[in-house]
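Only a single protein chain was left out; the remaining protein chains are all shown in position.
Labels run A, B and C following the written order; every chain starts at residue 1.
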Amino acid sequence: MQINGVDIKDTYAEAFGIKVSRLLVTAATKKLAKIAATEATGYATSVIGCPAEAGIDGYVPPTETPDGRPGYNIMICNSSKKQLDHELLERVGMGILTAATTAVFNALEDEDEKLKIGFKLKFFGDGYEKELEIDNRTIYSIPIMSGDFLVESELGIKDGVAGGNFFILANSQMEALIAAEAAVDAIHAVPGTITPFPGGVVASGSKVGCNNYNFLNASTNEKMCVTLKEEVVETEIRDDVHGIYEIVIDGVNEEQIRKAMSEGIKAACTISGVREISAGNYGGSLGAYKINLRDLF
Amino acid sequence: MQINGVDIKDTYAEAFGIKVSRLLVTAATKKLAKIAATEATGYATSVIGCPAEAGIDGYVPPTETPDGRPGYNIMICNSSKKQLDHELLERVGMGILTAATTAVFNALEDEDEKLKIGFKLKFFGDGYEKELEIDNRTIYSIPIMSGDFLVESELGIKDGVAGGNFFILANSQMEALIAAEAAVDAIHAVPGTITPFPGGVVASGSKVGCNNYNFLNASTNEKMCVTLKEEVVETEIRDDVHGIYEIVIDGVNEEQIRKAMSEGIKAACTISGVREISAGNYGGSLGAYKINLRDLF
Amino acid sequence: MQINGVDIKDTYAEAFGIKVSRLLVTAATKKLAKIAATEATGYATSVIGCPAEAGIDGYVPPTETPDGRPGYNIMICNSSKKQLDHELLERVGMGILTAATTAVFNALEDEDEKLKIGFKLKFFGDGYEKELEIDNRTIYSIPIMSGDFLVESELGIKDGVAGGNFFILANSQMEALIAAEAAVDAIHAVPGTITPFPGGVVASGSKVGCNNYNFLNASTNEKMCVTLKEEVVETEIRDDVHGIYEIVIDGVNEEQIRKAMSEGIKAACTISGVREISAGNYGGSLGAYKINLRDLF
Partner (left out) sequence: MQINGVDIKDTYAEAFGIKVSRLLVTAATKKLAKIAATEATGYATSVIGCPAEAGIDGYVPPTETPDGRPGYNIMICNSSKKQLDHELLERVGMGILTAATTAVFNALEDEDEKLKIGFKLKFFGDGYEKELEIDNRTIYSIPIMSGDFLVESELGIKDGVAGGNFFILANSQMEALIAAEAAVDAIHAVPGTITPFPGGVVASGSKVGCNNYNFLNASTNEKMCVTLKEEVVETEIRDDVHGIYEIVIDGVNEEQIRKAMSEGIKAACTISGVREISAGNYGGSLGAYKINLRDLF
């Protein structure tokens, strides 16, 4: 199977269950909303080493938000509900409440349950906080030095999907990189999904475990390392490939992950030099979701 | 004392000791370096709730970096050396190693000691890593899917200063906000300092402790909350002030903190509507550094 | 009439007819498309002194473009058809053809007529150009050093509307400025409209003619200048206003101008310190369109 001359490998992405939240951060201007959304979703590429996986889902114009101000939907994810509760509290409390002119609303539609994030944050108001109703939501207004911070009392979480992924294999590193950027641009148009790695792109896909150092749970995927092609006999990189980037996607459900993968792959295939699209899996033993690349089209 | 018609209050900023690191992140282009620097310094406004305090110190053009590529100096800070070691490992490993085309070099000049961050990260290479010497530094080259990630073996840390600060009090919230942005622009020109809050600006300065909820260590500073001015009898906000933002600065030493405060305050005072510059302190009992505002000029 | 406590003055914006074009600029990535769109729409705030009025209408994700790549709709306008033909040729030829990886498609839906822009640009190919059909459009492929530039043979133009406008009057300059930025953010969500001034905001609204220098056709609108309030007896600025910015909108038709004005005004009224929304008119003698502010809501 080919798209625009690029081989779509007969393989699958192995994805995992994760708890996801989705919040709308609004502010006085688009720029101010972006600043808060960026701070709150930083240091969150993978739960392998970060305290959460997080990213910006998409921009919401003022014409479509509860308070008529521009905003960004962001997603914050963790396998553990308790950990997610902690991360939501701290990322909203330290990254958004502290940011100029912001407000936070729930943006998850079919949540499994709700966490009392706004309810807990209100105590920061030291008794001066107030309960409001906006857009049929219970909102706390917390007085801060610069004005009032508004936050919805409860934020929904649900069982979502992490680790949707595909590999972009190109003739050179820079072709793979531009293709990865194009893929991320396309995935941004799919609501309910994020690409949590820096700029949406993974430079360093890993394998489970480590052959030489038994104290490590994850290590470089040497069979896919372009600079080890000559050295590693079992390399899985074809002759005409010298650059590889991976895209990892978290989403509210499998359907949106599939849509994001499909749009991302099509976008990557518009870039000259891309030779093959593949995907990461671990024998199918770990993740609950197997997404065949060729079924996406 | 006045600057450009703005009252400089006769008070001091109370700052604290913190362990600081300073790294240079380079990449193929300025944009790619910014992406990595942003991810690695996210979720790091204050150690009150974040696992670190971190931010971008400044841009370094390719003409001045060890590898002739554009880069950003970033600072990552924590009171505990052990915690800082952990944060450096994870923020470099998860936020920079994973980012496209990056390399990491030590950028602290007079370190107290060195942490083996690159040395520990090299194990990700699963035996394929190599030791190089660049610019008289010991560097590890770790093969990753997209190419090779370079990281200096040891990164310096030293006793620096956190919590340098000043308040911008203006006639309105938006005047205080633009003045805060101007202050942050100016502070960016002072090397060895960061403003770790979102966009460099603090919307929600806090007090130690909480009057109404004894389970909280920090809560809103009601005496400085503009929307509580009428309600709180002990308000410290003068009549003509309706907007307040705070700037918090971490730095490699007190001298750079002082320079940053001085430049930041002068810049804030270029904005119309600013009435007073004040600062946050806690009676002088907690922090080792007392920086009198009026001594800065 | 008030919106969110802000007075909507009983006045009208006087708008004028202008010839408009609307093109889609696509590129390999969103960033590259933005670079080309920005260059092609620069130096184009007002035909009073610029060779065109131009701006970015909105972003179009790769999922919705003819070539599956990210793009921006831009609008280029001029009162004279001949001049517009010239500007389209030069702005596409010098600002987009010269930009990396771009393509240009017509994005005007109900054009009055078509100009042979792509047809004329193809001669740059010196005989090596080719005619293609993409998405039922006649496209020329012009070989350039970096690859092939694609441009639609004909670009539509139509009678549109220029000079839709409103004034934001606030207690201070910075409140008016943030409100103007919020208004521009909202107007970006209205397709078929641009705000051609720098950042979408006009700092220097003018009056027709000049009282003191008869060689000038336009000069400062002293009755609305905040720093002349005390000096100019006929000032039209109320006591509580010390900052004024104007928003100017060009659009494909009156309906979209009205929508943009409505959304922009509502957004401006979310910002604290805004006191009044007014509009610019010249006695109704010059422009064909009179848009009453109070009829918008």
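Convention: a residue touches a chain if its C-beta (ideal position, glycine included) is under 8 Å from a C-beta of that chain, and two chains touch if they have at least 3 such contacts.
All values reported here derive from a predicted model rather than from experimental measurement.
Participant: Which candidate, C:Val6, C:Leu23, C:Ala40 or C:Val60, sits in contact with the chain we can't see?
Facilitator: Selected residue, touching the omitted chain: C:Ala40.
Participant: In the full complex, which of C:Met1, C:Ile144 or C:Ala288 touches the chain missing from this view?
Facilitator: Answer from the full complex: C:Ile144 touches the omitted chain.
Participant: If you put the missing chain back, which residues of chain B would it touch?
Facilitator: Chain B touches the chain not shown through residues 28-31, 61-64, 67-70, 147, 178, 181-182, 185-186, 188-189, 263, 266-267, 270-272.
Participant: Since one chain has been left out of the picture, which residues of chain A touch it in the full complex?
Facilitator: The list for chain A reads 31, 171-175, 177-178, 271-273.
Participant: Provide the residue numbers of chain C that touch the chain removed from this figure.
Facilitator: 28, 32, 35-36, 38-46, 48-51, 89-91, 93-102, 123-128, 142-149, 167, 173-174, 176-177, 180, 197-199, 201-206, 210-213, 215-216, 218-222, 224-228, 231-232, 243-246
Please note the rule applied: only the chains that are shown with their structure count from here on.
Participant: Select the category (line, ring, star, complete, other) that matches the graph of chains linked by touching.
Facilitator: Complete.
Participant: Select the chain whose centre, defined as the mean of its C-alpha atoms, is least distant from the mean of all protein C-alpha atoms.
Facilitator: Answer by centroid distance: A.
Participant: From the mean C-alpha coordinate of chain A to that of chain B, what's the distance rounded to whole Å?
Facilitator: 25
Participant: With chain centres defined as C-alpha means, what is the inter-centre distance between chain B and chain C in Å?
Facilitator: So the centroids are 39 Å from each other.
Participant: For chain A, which residues are shared contacts with two or more other chains?
Facilitator: Residue numbers touching two or more other chains: 28, 147.
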